[in-house]
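Of the protein chains in this complex, one is absent; all others appear in place.
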Amino acid sequence: MSWRHVGSRALVALGTLAFVLVFNFFLFRAVGDPKKDLIRSRLTPAAKEALLKERGLDRDKLTQFRIYLSQTLRGDLGTSFTSRKPVLDEVLGALPNTLMLVGVATLLSAFIGGWMGVIAASRRGSAWDTALTQGSLVFWSMPFFFIAIIFIWIFAVKLGAFPTGLKSTPGGPTSGFAYYRDVFEHALLPVTTLTISLLAQYTVVMRATVSDVMNEDYITTGRAIGLPARLVMRRHAVPNALLPFVTLFALNIGFVLSGAFVIESVFSWPGIGDLGIEAIGNKDYPVLQGTFLVASAAVIVANFATDLVYGLLDPRVRTA
Amino acid sequence: MSASAPDLPADVLLDVRDLAVAYRNGRGEEVRIVDGVSFQVRRGEAFGLAGESGCGKTTTALALLGLLPTSLYRPTGEILLNAADGLVSIHKRTERGMQQVRWAKVSMVFQGAMNALDPVMRVSNQIGEAIRLHEPGIDRRGVEERIAELFGYVGIAAARSRQYPHEFSGGMRQRVMIALALACKPELVIGDEPTTALDVMMQAQILQLLEDLRRDLGLSLILITHDLSVLAETCDRVAIMYAGEIAEIGTVRDLYAKPEHPYTQRLLAAFPAVGGPRQLAPAIGGVPPDPADQPTGCRFAPRCHRVQDICAAQAPALRALDDERAARCHFAPWPTGSTT
Amino acid sequence: MADREHDVSTTATTPLFEVRDLQVHFPIRRSGGQVARALDGVDLEWRRGEVLGIVGESGCGKSTLGRALLGLQATTSGEILVDGEPLEDADLRAVRRRVQMVFQDPYQSLNPRQTVGAQVLEPLAIHGIGARGADRIARGVAVLEAAGLRPAARFWDRYPHELSGGQRQRVVIAAAMALQPEALICDEPVSALDVSVRAQVLHVLMTLKRERGLSLIFITHDLGLAWALCDRIAVMYLGRMVETGTAEQVIGDPRHPYTKALLSVVPSPFPRDRVRREILAGELPDASRIPTGCRFHPRCPAAFDRCRSDDPRTLAAVAGADGHRAACWLVDG
Partner (left out) sequence: MAAEPAISAAGGTARALAATRRTLSLIWSSRRGRIGLSILVVFTLAALLSPVLAPEDPTRDFGSEILAPPSSDHLLGTDGNGADVLSGVLIGARVSMAVGFAAAIISGVIGAFVGVVSGYYGGWIDRTLTAIDDWFLVIPFLPFAIVVATALGRVADDWPGGRVTLLIIVIGMLSWAGTSRLVRSQVLSLKERQFVERAKALGASPGWIVRKHILPNVMPLVFANTVLIVSATILAESTLAFVGLGDPLRPSWGTMLEKANDSGAVATGAWWFFLPPGIGIVLVVLGFTLVGYAIEEIVNPRLRERRG
């Protein structure tokens, strides 16, 4: 892959990030009114005054933008109205939990979903195909939070098998094997929920892509040289289908994060989604902006990484 | 070789007998897109299969490799390959059985080759894959040597085998495809419109290459094309297909000198020859019939300029006119000098 | 049976189109200012009432030339004269009304969501010809039937996908003829059609030509077709004409080594006593890397020193053959 390709993709990522920064400012300064937000918050009058000064809210818009930019770039995202802690600390504290949830669920769902799509496509019209496709459609039609509710109802309430909230048992073990076991038990339901919510799309997309690829001439060549169907699938159909799959995977990252937000909220999983949704009710604007910034940055970075992976997979990009 | 297998003369490599290929339409009726096709290909011979799009020539070729799409089936027909190591009854082979025949004995060059090579795989890996598949014991060194040899045949520097298909031009890609077709030393190579997407000069290069390879390697060749003039220069014998049937078959020399089927007559005249008369030949009216709705009687009758009453009523058989020649027309042979 | 008129004596005074040193360059992406010279100094004369064949391999620029004549392709430099007037000064709409185009692929050149009727009425509506309704319909019906789609009512409400390739190409011809043009530029009009249908479409074109006195350009890679249909032939190689003359001159007595090679490899159903096949090695060079000197010299079997350094810029006249010219140092000029 040429450095030119890497460079151009990096430029796109940086541009998007810059746009997010500007947008974030304008949304809350131009449309919203941060002074009023501040006044309604639960901070003490003295703290409000100090904050007003610190954020430069008493200055003109251009100066405000300059201050906002320099503060944001230095990692100063303001102070939470609710907890009165720096937003950056709050968000960075929650981020690993979100990344763990999203990372595990995304990888699991992409692998399992993609694999199910390949199964469906290689047996088009069979009972397997029908079951997988119809099942996917139904799961696709479910909101994330509804799947979460159903899971809690069945596994936690009816069967009482798993804990339904938080990352670990309050007052439980804080280190060692017992701690990890506790976290694992708490994580199981949210991760499963997110994985299952995402599976369907990957199955549907993979099935469609593989079916498309199966119409290509080089598949006929594969069969013609005497490869058994399963090898044609593994060596020619799947590698080619991976290209559009990776593209969709990249476009999907934002959607996955959205799902994670809701699921964190339902399971009280202490990630940035839970933090953000909690902030809606508290009208905690600095936290909202902070989660939005960090979430966007995470998605942009993930997209950039996927772009690079795509370049590695496709020789037409790599050698161009 | 089983006792029941029919004996084939030693010089016949491929014998196709009464081949039909059909699908079921919406009402469950059998619709034949290839019907009663019989021909033989001799060792070392170039055999041409010509006709317009939809006449069944490509379907026939796919049937020879057992590569028909799942919607199609073969109601009748025997396909016998008189391979060097014994007779193969292709029509009796299962999918798994065919996997041993494909490429090792019969290989194919596809149209244009633009998409016939896997875009994300190095060319050397694609050719190597075919070689390893049919010679499991071969080592890396052996594969590399074979690839170098194959690239030598088709006139490309062996070093380029490490490249991807998109790095080759159209004509070069067709050469790579030919190298792939020769990878497992087949006895029969089928070229399905191998030069259709190419320009005249490139077409001449590729046809010359195929001719040289056939001579040097002792291959047999089936060339499928809609372009009768291409066959005239490369083939020994040709079959002209119309509406799923063979309309006429014979040696190139005889058939082109005196076509007996009115379709062949008009088709040959449709190619204005450089240096020939400066005028347009009369056109063949109408369009080929829908396979689901073939005319009773002669399938060409509705478009035929020499049609008689009997043609609409009775389907003509493919009648032998001499050892090499047969035509599916009630009136063949036509008196000399009446062929247009 | 013969559709063409052999009488070529109708030599017109001003040519319908005249092309002088025409250049069309395309920028190449990611190449730092490099250009592909699709047309690189084309000179051409298209006379009134004649069938002019433009022959060459794909990538030689023949389609670009056809499009440039109608202003469908921006030109880099050089002149196109219509009736002696520069094309850039002319009213393009008026030119396009007088000169129409028939495209290569009838599967691509009809709007899939328009009925046959709508397609033949469209040019009339664009130019506001005739009264809306019955009048235009009558004209549309007339051109459809002239293009051999009879009765027109049977085709009027059909969509392109319900028609065969030959029928589609006739719809294209009918729509072009609806404007009663004086000239047609046909870009490979039959190469996408099946052999048996080709003759049908060609007959329609030649009948129209005869009956309405059309001037025709035939862009084709098929030398046999050019021989059978064209009065004059221009052979193109890498963006430039290499040989022009009457069909008899160019095909019967080719002077440029490229023309000779092309003719030698044209497959024919009637293998004649031909000269040895002259298969040129290699491929058509990239239009962004046109060889210095004579552009044909790297593949030319007759190339000598001068060809490597000097570009035979102008077509040299062949002695004793009126109008026969070739861009080759071997032609005595």
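List of remarks:
Each chain gets a letter, A, B and C, in the order it is written, and its residues are counted from 1.
Throughout what follows, contacts are C-beta pairs under 8 Å (C-beta built on N, C-alpha and C of every residue); 3 or more make two chains touch, one makes a residue touch a chain.
A quick note: this is a predicted structure, and the numbers were derived from the prediction, not measured.
The chain not shown here makes contact, within the complete complex, with A, C. From the set C:Gly61, C:Pro123 or C:Gly239, the residue in touch with the chain omitted from the display is C:Pro123, counting the whole complex.
When the whole complex is considered, the residue among C:Ile80, C:Met101, C:Ala183 or C:Ala228 that touches the unshown chain is C:Met101. Among the residues A:Ala50, A:Ile149, A:Ala178 or A:Leu312, only A:Ile149 touches the chain that is left out of the figure. Of the listed positions C:Pro27, C:Gly84 or C:Pro151, the one in contact with the omitted chain in the full complex is C:Pro151.
Even with one chain removed from view, chain A keeps its contact list with that chain: residues 12, 15-16, 19-20, 24, 27-28, 31-32, 137-138, 140-146, 149-150, 152-153, 157-158, 215, 251, 253-255, 257-259, 261-262, 265-266, 273, 276-277, 280-281, 283, 285, 288-289, 291-292, 295-296, 299-300, 303.
Mapped onto chain C, the interface with the missing chain covers residues 67, 70, 72, 92-93, 96-97, 100-101, 103-105, 108-114, 117, 122-123, 126-127, 132-134, 137-138, 141-142, 145, 151-154, 156-157, 172, 175-176, 179.
Quick note on the criterion: only the chains that are shown with their structure count from here on.
The chain with its Cα centroid farthest from the Cα centroid of chain C is A. Distance between chain centres (mean CA atoms), chain A to chain B: 54 Å. Per-chain CA centroids place chain A at a distance of 57 Å from chain C.
On chain B, the positions that touch chain A within their shared complex are 65, 67, 95-96, 98-104, 107-108, 110, 114-122, 129-130, 133-134, 164, 166-167, 180, 183-184. On the side of chain A, the complex with chain B involves touching residues 216-218, 220-229, 235-236, 239-240, 243, 313-316, 319.
For chain C in complex with chain B, the residues that touch the partner chain are 1-4, 6, 57-58, 164, 166, 194-200, 202-203, 206, 221, 223-225, 227-229, 247, 251-252, 261-263, 265-272, 277, 279-281, 283-284.
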